[in-house]
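The complex appears here minus one protein chain, its other protein chains still in place.
For subunit A:
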Amino acid sequence: MSIVTVQLGQCGNQIGFEVFDALFNDSHCPGGLCSKRENEAYQASCKERFFSEEENGVPVARAVLVDMERKVISQTLSKAARSGRWKYGQHSCFCQKQGSGNNWAYGYSVHGPRHKESIMNLIQKEVEKCDSLSGFFIIMSMAGGTGSGLGAFVTQNLQDQYSSALKMNHIIWPYGTGEVIVQNYNSILTLSHLYRSSDALLVHENDAVHKICAKLMNIKQISFCDINQVLAHQLGSVFQPTYSREGSFHYRRNPLGDLMENLVPHPEFKMLGVRNIPQMSENSLAYSTFTWAGLLKHLRQMLISNAKMEEGIDWQVRPPLSGLPPLGKMSVNKETHFNTSIANLVILRGKDVHSADVGHHRALKRVLCAVRMFSPVICQCQSPKFILLKKGKIKTLVLVAKRNPCTSM
């Protein structure tokens, strides 16, 4: 089943490009650890989800690009075309000339209604190219005007027009300081609208990803490109194919369905987060070895102590004694150090996945396995455990991605 991506605004388009690039590169990575048949099955599954075929053999991303001014879309289109390996559809873009001025109202009440027909037509065309539609993946920021306002409008329209398709919104939580002054207005307005019309909100915080780039990836001068690439890696780990019960060569068909089913048991709780381990620069990778036991232990602690990355994890964290925090004293600025997740999903990728024992980690419940993320191996699907509902607000999608250099066995 296919996913149609809608990229909105500067942020959405810049991230969208990195996501498709990561997905394509992963599925076409020279597979040293997998059989040819395995590789081909993986590629075909990834392709069905995210790319459609063009006449001259160059895969076209199943995406619609929307922005209220031209520069970013032109850049995105040309970057994709330049890679020569995949591209965006020529007629899949919608742009205007005036921008949204960081004004949510412009995006939602002016540009939305004005250009509703054109945008929905573009999406319709993309949907018609799919044999079977899993749902929509909408990438947008919350701080700007187009992504936030127009994104909220488009999501609402998707709900009206495609009521049986799933919608996941990927929202970028702006930096705490120093991005857009009116970001708090735009963000609150966006969240309130999306909560009613979207099925799941996958959140990435700029601050958190920035820290990952600084501490784990050791990048000295962090650019938005670096941040987007880390993001894309995390998203790729979530969306790439995973095994179905039949075992190897057969992949689960409905990615969005799987995610929703496991992570959104109740429509009131739909905010998701991603934790990824290990996350490091290519250079460090060559000098590192991993075991499933070690990775799972770290991941579990990251989950329990609400850490966003594998450095600086609090191993001493304890649950609050009285269960619920005292009313009125909970300041918004204090970080909650004890995890309050409602449901989790673990995705394991890599070598010897069947040997990974998730059983005794009670915090990690539902498990999906997959062949590879940049390094394919044969593996088996672990049978799912029951889901334990805990009190709290934030659901966590817990992800394990094991990376091995392609050459080692």
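The definition used in the following text is that contacts are C-beta pairs under 8 Å (C-beta built on N, C-alpha and C of every residue); 3 or more make two chains touch, one makes a residue touch a chain; residues count from 1.
Rule of thumb we're sticking to: contacts and distances are computed from a predicted model.
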| item | value |
| --- | --- |
| Per UniProt, the name of the complex member that is left out, chosen from "Tubulin epsilon chain isoform X2", "Vacuolar protein sorting-associated protein 33A", "Cell cycle checkpoint control protein RAD9A" or "glucosamine-6-phosphate deaminase" | "Tubulin epsilon chain isoform X2" |
| Chain not shown: contacting residue from A:Cys29, A:Ala165, A:Val182 or A:Val203 | A:Val182 |
| From A:Asn102, A:Asn169 or A:Ser305, residue that would touch the chain that is not displayed | A:Asn102 |
| Option touching the unshown chain, where A:Gln14, A:Ser92, A:Gln156 or A:Ser341 are the choices | A:Gln14 |
| Candidate in contact with the missing chain, chosen from A:Gln75, A:Gln159, A:Ser197 or A:Thr340 | A:Gln75 |
| Which of A:Asn56, A:Ser132, A:Gln221 or A:Thr289 contacts the chain that the document leaves out | A:Gln221 |
| Residues belonging to subunit A that touch the chain removed from view | 10, 14, 69-72, 74-75, 97-99, 101-103, 145, 175-182, 210, 213-214, 219-225, 227, 327-328 |
